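Only a single protein chain was left out; the remaining protein chains are all shown in position.
Residue numbering begins at 1 within each chain, and the chains themselves are lettered A and B in the order written.
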Amino acid sequence: MRSRARLRYLDAFVAAIVVFLLAPIVVVLPSAFSSDVALSFPPQGFSTRWFENLLSRGEFLSAARLSITVAFLATAISLIVGLFAAYALFRFDFWGRSALEALFMTPLVFPAIALALSLAMVMSTAGLLRDFWGLLIAHVLITMPYAIRTIGASLREISVAIEDAALTLGARPAQLFWYVMLPLLRPGIAAGAIFSFIISMDEFTVSLFLTGPGLTTLPIEIFNYAEFNSDPTIASISVILILISCIAVATIERLMGLRRVLS
Amino acid sequence: MQRLNIEAVAAGGVAVEIDGVGKRYQGVEAVRAISLSIVPGEFVSLLGPSGCGKTTTLRMIAGLEVPDSGTIRIGGAVVNSTPPWSRGIGMVFQSYALFPHMTVFENIAFGLKMRGEPAQNIKTAVDEAMALVHLSELPDRLPSQLSGGQRQRVALARALVIKPRVLLLDEPLGALDRKLREQMQVELKLIQRQAGVTTVLVTHDQEEALTLSDRIVVMSSGEIVQIGSPSDIYNRPANQFVADFVGMSNLMRARTSSADGDRVSVSFPNGRSYVTKAEGNLAHPSDVDVFVRPESVKLAPNAGSPSGKLSGTVEHIVYAGASTYAHVSVGLAKPVVASLSQKPQDSNAIRIGDELSLDWDETDALLMPALEAGARRTS
Partner (left out) sequence: MRTVRSKLLIALLLAPAVLISMVMIAAIATTLGISFLRQFPGDLQVTLANYIAFLSQPFLLKAAYQTMALGLVVTAICVVLGYPVAWFLVKRDTRFRNAVFLIVLAPLLVSIVVRTVGWIIILGNEGLVNALLMSLGVIDSSLQLMRSFWTVVVGLVHVLLPFMILSIASVLSKIDDDVIEAAMLLGARPATAFLKITLPMSMQGVAAGSIIVFALTIGTYLTPIWLGRGNVNVLAVSIHEQALISVEWPAAATSAVLLTIMALVFMAIFLASIRRMTRR
């Protein structure tokens, strides 16, 4: 049988990978509180001046506001559209079903830069380049696969017999949806909401092509700032983003298990 | 037995008529133009092996599937295009399909709530329905906190509380262990009888069908093979399939000679033959299967010269609780199975290797036209 020694090698290897995965996220934390003017490690001294710098700069705040607005709207639209699509995909069998599923998942695997350029080109022909609505449509496109996946995962665990039972008991389709499906799908919808929101907040490449002066999302603002400054401000904003992600991960984990959503 | 407060669920039944109804799924003919009339208040079972189209038939009655052909009438009205929510049907699913986010009370109340009943009426009706299925103590439990038997009762109460005109049961007891199943069968029959609701039960368990039904519909490969009372089905199976599927049976290949009046001679391939009453619809001579139930086979020690219809050696003896079966090799394709249950003196006396003669009463046997090889379908 498998030797214990070999398993110990495996555990050590996995531990090393865990360190590798966590390292760049963890090192950001102390650097954000450095009093040094350059991003360095170990950080020199302790100060919160970079957080203050962050808050004093209007561009970060307005970028954050835009990011949150776009993320909020994109999430809401993706959830509604994704709920409909997931119901059709995972409750019915029809010609072209798997092709459509693949189509909806395409934004997940399409080379981001090519998708970004393509969206920029089509938005410019439609007059929506560097426009709020163009940006929003692109974010819906990018977050929709996550909504379909999480809601689909939830849906697959609700037996069709439960719907049939409700129908024979006299529930009309709208009542079935409101009293049975919606409460049962709530964890999936909530997880999908968090996922979509975070993915939209973090989206970089497509936003880079669709934003411009006066219309800048947070990741793009950070990118622009880092082009010309190398102080720990970007570390301090990263800390805030990491915090948001941690809350999101914990919530999804409690709602339905990250593992189930992603596999 | 306690008096049931059946008023909570009694609605009386209506007739269900199925006329040439068929359904196919992507090339699979699940149900082939079946016809069946169910009278008000009747308890009918659809019996057959898994995949024979029982559930599909039930779902078409419920309105959960749309038939490709034929008409379905409930209470005289054609319902082909009536959606399930306005058919007034109660259905119990094999998985129970309880709403996992609702308590026992809320589950049972669901149908009344959908009908917009006032809260006070709902409370009264649900309380009575819970009492009927002995669940009064558990109104606030979630389905996940219930045992299998309790879930089954919730499902039944939920279907009954809307006072359905027709009750549809899809293998409702399949997931319960034997003891609980038998207990539930008794209760189910009692409630059904008193409520007078027309009931269609789907089952692959022949004992359940025999115990509960007024009539049994035996199905195979999407077709109805036989409709009859339990004793009809058991004692006079329409063909080899029914004989085989319902209970244990001996089917022995033989050949008839030309009939002499209403008497015909039956010859087995092993050389034995006997004379019996000719069945009306058989041509002679022809190949037949002689059908005899194990409990109709009479055994006697073989005293010197062979007597009875067949004779042979006991190959082995199978103890099956209440009954004991002797497998007697008689020189035919299969040994003949004889039940020893009603004859304790026999079951002690008979041993493996004994030479016995086998006999049966003319009225206990049927001659069935032999099927061509391969045509005999069991599923």
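By definition in this document, contacts are C-beta pairs under 8 Å (C-beta built on N, C-alpha and C of every residue); 3 or more make two chains touch, one makes a residue touch a chain.
Since the structure is predicted, the reported quantities are computational estimates derived from the model, not experimental observations.
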**Q.** Residue, one of A:Ser31, A:Thr75, A:Thr150 or A:Thr216, that touches the chain absent here
**A.** A:Ser31
Q | chain A, residues in touch with the chain not shown (by the definition above) | A | 1-2, 7, 10-11, 13-14, 17-18, 20-28, 31, 38-42, 80-82, 84-85, 87-89, 91-94, 100, 103-104, 106-123, 125, 137-138, 140-141, 144, 148, 160, 195, 198, 201-202, 204-205, 208-209, 219, 222-223, 226, 234-235, 238, 241-242, 245-246, 248-249, 253, 258-259, 262-263
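Here is the rule we go by: only the chains that are shown with their structure count from here on.
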Q | Intercentroid distance (Cα basis), chain B paired with chain A, Å | A | 55
Q. What residues of chain A sit close enough to touch chain B in their complex?
A. 159, 161-162, 164-172, 175, 179-180, 183-184
**Q.** chain B to chain A touching residues, read off their complex
**A.** 59, 62-64, 83-87, 89-91, 93-95, 97-101, 110-111, 113-115, 158-159, 162, 168
